[in-house]
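Every protein chain but one is kept in place in this view of the complex.
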Amino acid sequence: MTSSADSDVTRTAHQRLIQRLREFADARDWEQFHSPKNLSMALIVEAAELVEHFQWLTEQQSLRLPEEKLAAVEQELADIFIYLVRIADRLGVDLIDAAWRKIEINERKYPAAKVRGNAGKSSDF
Amino acid sequence: MTSSADSDVTRTAHQRLIQRLREFADARDWEQFHSPKNLSMALIVEAAELVEHFQWLTEQQSLRLPEEKLAAVEQELADIFIYLVRIADRLGVDLIDAAWRKIEINERKYPAAKVRGNAGKSSDF
Amino acid sequence: MTSSADSDVTRTAHQRLIQRLREFADARDWEQFHSPKNLSMALIVEAAELVEHFQWLTEQQSLRLPEEKLAAVEQELADIFIYLVRIADRLGVDLIDAAWRKIEINERKYPAAKVRGNAGKSSDF
Partner (left out) sequence: MTSSADSDVTRTAHQRLIQRLREFADARDWEQFHSPKNLSMALIVEAAELVEHFQWLTEQQSLRLPEEKLAAVEQELADIFIYLVRIADRLGVDLIDAAWRKIEINERKYPAAKVRGNAGKSSDF
């Protein structure tokens, strides 16, 4: 498993981001608002701000964003990441380990040989 | 700036996650579906699956999830993270740098002294 | 079935709303952007703007909104309704009939005697 080695290295850096966001919330007395329920709402609001940038674009246009729009999209991605790290922290979830575990699950759920070129639901295979 | 040092260390580990997800999509010939537009839709769908776990819970209940539910929530967080990493990769955005930069912006937007204990919009301050 | 009688009466009025929204899009040459895919994105963006109003409120606070906030929420509800009517129109779906049919399905899926006071998933019953 390659994920363990990654996690050792990343955990230190990732832990600093977690810590920074804790301090940010704490300095504002915002921990009281940061229940996982509320944070999941905040996260989906940020996800929708990302979607808003793409709603009237073609798929091709969404791959070649003008510089100004890309800068705005980058901030939305950051907002989503920040809330994601916060929720994981509040629930005691290790986000990086969880991602590597989910990739293993997806590997079994969507066997490359079966789903090749077909983006349906796993239940279709 | 502490973020630069973090980024050096993290970039290697984070880069491996990016690479793994590229290979996953490539092995399934899914790059054709992974426009930022489509990925933003997939991301918000996963965000909604997270919200669904919390929709009828009180805030207090959302902080103390039963083990089985926590395991399910962990997978939703992983799904969100995976799509977030994919979109950032497709757009050439460095997610970790973007997060640290956004924290600096938020620091100025929500001065601790002014917003303490008040979770309103920045425009309210 | 009470729904049929309702539908006869409502269809005329509802049809005028559908017609008004068609003309609005047509006058702006926006039909080209109004694929169900794009409209579903626009709808979820409006749904998120509704969620944003409630994300840091308690459930009790969400029931007693200040007048100004209620006026803003009302506009979000209207936006959601407008996009919902548009998608249904583009897909040839009769929204009112669909709602009455779904209520019948829910009636069987969530038998009152079994689910009373319990807001879980139907699969839990």
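All chains are identified by letter, namely A, B and C, in their written order; residue positions are counted from 1 within each chain.
We take it that a contact is a pair of C-beta atoms (placed from the backbone, for glycine too) under 8 Å apart; a residue touches a chain by one contact, two chains touch by 3 or more.
Given the structure is predicted, the values throughout are model-derived calculations rather than measurements.
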Residue among B:Val45, B:Leu91 or B:Ala112 touching the omitted chain: B:Val45
Residue ranges of chain A at the interface with the undisplayed chain: 41, 44, 56, 58-59, 119-120
Positions on chain C contacted by the hidden chain, ascending: 2, 6-7, 9-10, 12-14, 16-17, 20-21, 24, 27-30, 32-33, 35-38, 40-41, 43-44, 47-48, 50-51, 53-54, 57-63, 65, 70, 73-75, 77-82, 84-85, 87-88, 90-91, 93, 95-96, 98-103, 105-107, 110, 112, 115-117, 119
On chain B, residues whose C-beta touches the chain left out of the figure: 33, 38, 41-42, 44-45, 47-49, 51-52, 54-56
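In the analysis below, only the chains that are shown with their structure count from here on.
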Copy pair chain A, chain B: interface residue numbering same or different (half cut): same
Cα-centroid distance, chain A relative to chain C, in whole angstrom: 28
Distance between chain centroids, defined by C-alpha means - chain A, chain B (Å): 2
Residue numbers of chain B (touch at least two other chains): 40-41, 44, 58-59, 119
